[in-house]
Structures are given as C-alpha cells and as structure tokens.
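Only one structure is covered here, and it is reproduced in the block below.
All protein chains but one are shown in place.
Showing chain A:
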Amino acid sequence: MAFITANWNPLGEAFYRKTELYEMCWNLRDGLRDSLVAAAPYGGPIALLREPHRRSPSSRPQLEIYSASGVSIASFPWKSGPVVQLGWTVSDELLCIQEDGSVLIYDLFGSFKRHFSMGQEVVQSQVLEAKVFHSPYGTGVAIVTGSSRLTLATNIDDLKLRRLPEVPGLQGKPSCWVVLTQDRQTKVLLSNGPELYILDSTSCTAVCPPGVSPQDGIVHMSVSFSYKYLALFTDTGHLWTGPSHLQDKMIEIDTKKKTTPKQMVWCRRPKSQQPSVVLMWDRLLLVAGVCSDTIQFPIEDPCVLVGELDGVRIISSTNQELLQEVPLVCQDIFKIASMAPGALLLEAHREYEKSSQKADEYLREIKEQSMLGEAVRQCVEAAGHEYDTNTQKSLLRAASFGKCFLTDFSPDQFVLTCRELRVLNAVRENGVGLPLTHTQFKQMTLQVLIDRLVYRQFYPLAIEICRYLKIPDYQGVSRVLKHWASCKVQQKDLSDEAIARAVCVKVGDSPGVSYSHIAAKAYECGRTELAIKLLDFEARSGEQVPLLLKMKRSQLALSKAVESGDTDLVYTVVSYLKNEMNRGDFFMTLRNQPVALSLYRQFCKLQEQDTLKDLYNQDDDHQELANYYVTASYREKRLESRLSLLQSAVDEYNKAKNEFAAKATEDEMRLLRFQRKLDDEKGAGLLGLSLQATMEALLALGLHKQAEQLYRDFRVPDKRYWWLKLKSLAEKEEWEELEKFSKSKKSPIGYLAFVDICMKCNNKYEAKKYVSKVTPEQKVKAHLAVSDLEGAADAAIERRNESEMGAVLSRCSTSDRLLIDRLNRARATAPKK
C-alpha cells in the first residue's frame, strides 16, 4: 500500500504507470516470434498464427485462440491459403484475411462461420497488406493489392466494397497507411515516401501537415483509439503528433532512433490533456508525451501492443501489463504528501482502524473545509480506477467511513461502484480473462460485456451478473438464455425431444426470448423436426412465418400470418403459396382463410383481374361477379363486347336475385343501343352519356320525339322530365313552345318554376304569364319574383298572412308609401301566428 506510487513514472505533468494484469497461462515455445498476432481491444481474445508463411503441406501452420489471460480456447491447423492479416470483429469473431482477398470468419471457438471476398480482381493481384478497423458502423476491412489499389469495406456484416481512387506514383505497397473515421466517413491516410495522401471514396488529396519536413519520408503512422489524434514517424527519427484532421501540430520529438519502430500506439485517457504515444523497438519501449518528455522501459521479449481506450496493453510471452496515465483522482489521493480531501480521508480511516485519535484530527480537517463529500467522491472514483482489490477495498472502506459523517449524501454512486467493481473483479479472473478497466467497462456498456461473456459461453456467470445488477430480464437474463439455447440446439449427441425439453424448461416464457430465433438455429443445423417443436413455443405468430415457409410448412405459415394481423406477412405467404401450389389447391387453401382470401382478392383487383373472376366463380359469388362484369364492360372499347359483358352481368345479377340491378343493367344496355342508333343516324354523339344527359342533348338538338320516347320507355318520373324540358326550352328561348308545354297538362312541378326560369333568362314578359297559374301558397313569391309589389301585396293581404306581408314590406322602398301603409294596416288585423 505504501508503495502504490512505486511504479509511477512522471511524464510532463502526468504520471504513467505499468500494472501487471496477468501472468500468461499459455505456454508458448517460441514466444511471439514469427507469428501473426491479433489481440482485440477491451480485453478481447488473442489469435496467434505461427509461421504464417510456411507453406509446405506437411507442416501446416497452427492457428491458436486464447483468452486475454492466455487460456487456450481453440487450436487447429490452418488448412486454407496464406494469411496476410488477422483481426477481431466487435462481436468477437476472428477475421483471417488471405492473400487471395478472401476473408474467412471464425467464431471464438475456431469454428468456421462464413467467408466473403474483397473483390474478384484481388485473386490476381493479391493482397499485400490488410487492416481491420472499427467504426460506429461496425468492423471494417481495408486492403492494399499488388496493383497498388486500396479497397475497403466499412462494415463486414453489410458488405459494400469501395474501391478507393488511384494514388499517383504508388508502386507496390505504400510506406505506411492507416484507416480514419471522420465526419461519418471512412478515409485512408497513406504515405508513399515523403508524400502523404488522404483518400476517400471519390478523391485522393495530397496533404502536408504543418511542421512535417517535406523531405522526410513517413515510415510509420498511428491513429488514436478515438480517431482524434494522429502520430507520424519519419525516417529521420522524428515523431510528429497532431489532431487527425492534420490542421495543427501538437508536438514534434526527435527520438534519435533511425530504425522504424515495430509498433506505435496512442496511450491516452478520455478527456486527458496529456496524450502520449508508445513506440516499441526490439528492446525498448518509449513513451513520448506532448511535453517532449519521454519515459523508456527496456523490454526483453518480443511484445505486442494493444491500444485501448484508456491505455496500452503490453502482451509478452510471459505476462501482460497495462500501461496508462495515472488518473487524476488517483494522483490526488496517492501522491506523496498530498493534502487532497480524498487523501486525508484515506489517512483518517487508516488511523481509525488503528484506533488512533488522529482519525478525528484528519476528519476534522476535512470537515472544516467542508470537503467531506468531495473526499468520499474521490475515494469512490479512485477505487474504480484501481486494479488491485486490496487498494479498492481500502478506498471503499474509507469512503464508507466518511459517508457516516454526512447527512444527506446520495449513496448511489458508492453502491453502484461497489457492484460494478465486484463484476469487474469477477471477469478479470484468470479463468474468464477479461482485463477491463472501469473506464472501458463504462464505454462498452454492460450489455456488451454480457454479450462478450455469452460469446465465451460463460452462461452461468453472465446470468449471475444480470441478476446481481438487476438488469431487466429482457436485456439481461433473456439474452443470455437465448444464446444458450441457440448453442444447445447444436448439440448433436442429444435427441430432439431432450433438447426441446431442456430449452423449454430453462427458457420458459422468459420475456424477449425468441423461440423462432432458436428454431432457426436448429433448422440451420439441419434439425427440422426440432425446429418445428421449438416454434410451437413461440408467442409471436409473425416471427414464425419466415421459418415455416423456409421449412415448407406453408399452410401452417398462412394461419400464423393471419393470426399476427400483419397483412403484409399474409400477402407474402399467399404469394409464396401461389407459386408453390397448383391453382385448385391454392384456392382451396385460401377458402379456409377468409382474411387471406379477401387480401388476395384485393391484390387481384389491382394486378390480376382474370384471377379475380375465377375466385368469384369458385365461391358462387354472383353479386361480385356481376360487379366484376360491369367494371370490365367499361374497359371495353367496342360496343358489342361491352354489351356482351353487361349481358353477363345481368345474368349474374339475376342469379344473385338482385332484380333491381339486373333491371338497371338491362336499361343501361337498352340506352347504349339507343345511343348507338341515334349516333349512327344523326351523329348525335350520345354514347356514354347518362339517361338524363341523353335526353338533355336530344332536346338541345330539337329531337323532341326521341326525348319523349326515352321518357316513356325508361319510365322517367314526370317531375324530372318537366324540369328538364322546362330548362331546355328556356335556354333555347323557345317561349312559344314553353307556353304550349305549360298547357299540355297540369304541371307536376307547379308554375313557380316557370316564373323563376323565365326570370333567370331575364324575360319578365314571359314570366308574368305564369304568375297567375301558381298555387295560392306561392302567389306572393311569384309576384315578388317578377318585382310586382302591388300584386304581391294583394295576394298577401288576401291570404291574411303576416310573414308574407313582412316579406313584401322588406322589398318596398320609401317611395311606395301607399303600399306600405296598406300593408301595415292589414298586418295589424292579420291573425298572429
């Protein structure tokens, strides 16, 4: 405890420390020499391919997978082509990039998952170099081919290859290059001797960062974990660092080393102002900070550096260390002679444990500055950053001690840190081997940690953690179970029955576990029967459908689709069935599913009119069939075909016992024939007009007899016909005809209409003729219509109707004195209503 600062090295204003994480469990005969090594960040697994270039078939290279603590997970001889590069995806899958451009994907346990290619042309030109990178879009791969072209894929799970533009003057492979992610775009920074270029998907731009001598060749470069900073190493031994947009320079250091470092990695803690770069040569590790200061560590064994969010892991054949900047809060507490509140609290607690009264003095000192809350916070935070469990404990005990003297201090942070540390300590165990720092854990989130445990098949531990941290089942236990079940169904030594039972017992109806997902896994492994058994447990009917279709259980798929209510799903199954079955069976299947049938009808209405007819026929739905013929008739150009379709409609309407519609359709046919005849004879242009419009047109053409004929044949109500004729005559100003018409018989629409229509045509003279003929109730209105106030007044007075008198009065102007008097007098005597 007292020597906690023993491994601290000052660098500028910061301190750096190297903490041992593990003594590696592995037993490597040749160390890390002559091997391709890929270690994933966030304490991920390590893959090792020995002597990748040895190609004799008799001794195939061995591919080995270890946990970060060196526990062997898988090991198998490499039987495929020569590998250029290994890398890990964000979901712990191993990518093996081969010389021919194909990328093979394995899971943690070394079983082959799938493969993809970086392009056909690469088979010829070969991959010279490759890099695996991570971005918000997922894991990506970039390669340089023998023809000096770069190709990249930003997300291997959604593969889209982008061939980057040609780099001018580049022969063979570039001196060095990195992949950057900036402004949601993936770019490549590349150097070819002294020239430096930025490549994006459309352009290749030469760049010159400020402060880099244009003559110097850049031989190594490195980008920070967050893609924010860039380090360049020149052939003159200068190290240049700056932000990755290359606009500014942070620092330039002369390392006095002429050889190119084997590895160069950023070592930086989020929000820290003191980033540094770690460079590794054969026997030397050098930490170069922004302050032009350096720290040097000798190394004995070949090592591998793994850049982390908040430091660098150094893996050698014997052990593994974490190099990081000492967090500020730890500095505050542990720095020699520190007077920070946290440091005093830690001291106070130590004295307290010794039962010394000094404890009180320290405590008093903190309280006098009212810094006790801050002191507790510091201790809690520092505990999070410490790797050693004893240090964690003493800091947390000090915090807990300090908390006793505070009244309303929220315990949340303390409780949370305790819980999280317990989880972290558990996963850091050798057997599990996830050396996560608290900062990394916060960044990667608990969800991802659980995923990682699940990938390693630490199911019980994962479930324990979920329960301990009280994560909602949906995000926690259920996901673990889901993964467990998917793994379970692959166990070949167990019967379908046994597996289905085991899955059902464990998973039960845990929320959020998709049985269809598990079933799909079973089906993938060729266990259809098991898949069907498992699907039975699925609550979401919609989820079952795609798999059922795949397994050719289409009838079942249809009823499940209907059950889900998702019509698109029903459509999908229906269109699938249509292609699978013969027509008869297909129709029969639909018949048993009315919802599916009506949806299919909808589809046919838009897409397949003929099928629609067959469907109606099959169901003996005469009404709809008739409607179908009616609709179809309007699509026909030729009158004969139109009539014959309408005749079919009539037949069907009759079968449907819809007499009205049958009759109406017959009428329509009669009208069409009539129109055709007149069009032929007189060129009247009637075809397609409604009956009313036809009569209107006939009257306009002066074909009164024919109009009359329609009126009789189609039993047009008198009223409507009178209106029609009235309007037509008035429009043509055939006043004599109109008068004759008015006298032909008693008007069914009265005579006020005659008055109105004449006035509408501004013919007062004609209008007056009809005023006398209107019914007594309309007299006043009629007189008013022709502006005959006297007459209106007479009529109103005669009828002793007060409101009518009022109406007349409102039309009188002041000059009509006499009339007004008369009306007023009459009004006084009129009966009140």
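To be clear about the criterion, a residue touches a chain if its C-beta (ideal position, glycine included) is under 8 Å from a C-beta of that chain, and two chains touch if they have at least 3 such contacts; residues count from 1.
Note that contacts and distances are computed from a predicted model.
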{"item": "Options \"Vacuolar protein sorting-associated protein 33A\", \"Ras-related protein Rab-30\", \"mRNA decay factor PAT1 domain-containing protein\" or \"Ribosomal protein L19\": UniProt name of the undisplayed chain", "value": "\"Vacuolar protein sorting-associated protein 33A\""}
{"item": "Touching residue (missing chain; options A:Lys228, A:Arg720, A:Lys773 or A:Arg799)", "value": "A:Arg720"}
{"item": "Residue of A:Ser575, A:Ser744, A:Thr775 or A:Ser803 touching the missing chain in the full complex", "value": "A:Ser575"}
{"item": "Residue in contact with the excluded chain [from A:Asp566, A:Asp621, A:Asp651 or A:Asp794]", "value": "A:Asp566"}
{"item": "Among A:Asp34, A:Asp496, A:Asp667 or A:Asp794, the residue in touch with the chain that has been omitted", "value": "A:Asp667"}
{"item": "Interface with the unshown chain - residue positions in chain A", "value": "160, 184-185, 472-474, 478, 509-512, 539-540, 565-569, 571-572, 575, 594-595, 598-599, 601-603, 606-607, 623, 627, 630-631, 633-637, 639, 642, 660-661, 664-665, 667-668, 671, 687-693, 714, 716-717, 719-720, 723-724"}
